[in-house]
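Structure first, commentary second.
Every protein chain except one is present and positioned as in the full complex.
So, subunit A:
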Amino acid sequence: MEDTTVKLLGTKGSPFSHRAEVALRLKDVKFEFLHEDLAHKSDMLLRHNPIHKKVPVLVHGEKSIAESLIVIEYVDEAFEGYNILPSDPYERAMARFWARFIDDKVIPAFWMSCWTDGEIQKGFIAQSKETLTTLQRQLEGKKFFGGDSIGLVDLAGCMIAFWFAVLQEVAGINLLNEEDYPVLCRWAEDYCSVRAVSESLPDKSFLVAHFASKKEKMFATKAPLLSTKAGRPLPPPLKSNG
């Protein structure tokens, strides 16, 4: 008989793992969360994601699916129930576009704002503000990016909704605040209140401690631990927007 068990290889601290976990909870899928120690990756992780060796990896029976946005689309298509993506092709294209924008632009700019200093930091902060403003505009007239209920873009934006507050506290910057981004901050609260989300969020104090311990290391190496879509650290922002 075909093995249909579902396992999620992830870590509680990772927003990318969180995305996959929320997707499974929205669909009411029974799954086992296998916690990975990223400093000592398990054989199972290396076997199921030999290319990138990262979390999350969804193991559905014999099948392994990696890359969080791909995992979300797989869960949406493989399991019945809640619709994470819209059914209209144009709306789906828009959802995919904005999810990618979050991964390619919003997250890297904010991350680099946290772990750089001086003129370089000023450049990243300016970039980050621009990306947050652009993203916030997409919420106009809507409760969530997905409309009345959370969808692909909301899941993609989880790092903004929960992790950004922690990161900026540790880094000592104040980028995402209610005064500058009232709509985005309201969305963040609403997103975190959804049950499938709140059940998948890490403990805030754990996260603060986790990033605080990484802070020195990140400033010392000047090599922020997040790579961009192209797999390389972001260069300092150019003065003009190419």
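By definition in this document, contacts are C-beta pairs under 8 Å (C-beta built on N, C-alpha and C of every residue); 3 or more make two chains touch, one makes a residue touch a chain; residues count from 1.
Heads up, the rule we're going with is that contacts and distances are computed from a predicted model.
A chain of the complex is left out here; the name its UniProt entry carries, from "Dolichyl-phosphate-mannose--protein mannosyltransferase", "Eap30 subunit of ell complex", "Probable glutathione S-transferase GSTU1" or "Serine/threonine protein phosphatase 2A regulatory subunit", is "Probable glutathione S-transferase GSTU1". Checked against the hidden chain, the listed residues A:F16, A:F31 or A:Y74 yield one contact partner: A:Y74. The residue from A:V6, A:L26, A:A66 or A:L155 that touches the chain not shown here is A:A66. Looking at A:P89, A:G118 or A:G172, the residue that reaches the missing chain in the full complex is A:P89. For subunit A, the list of residues touching the undisplayed chain reads 51, 60, 63, 65-67, 70-71, 73-74, 77-78, 89-90, 92-93, 96-97, 100-101, 134, 229-232, 241.
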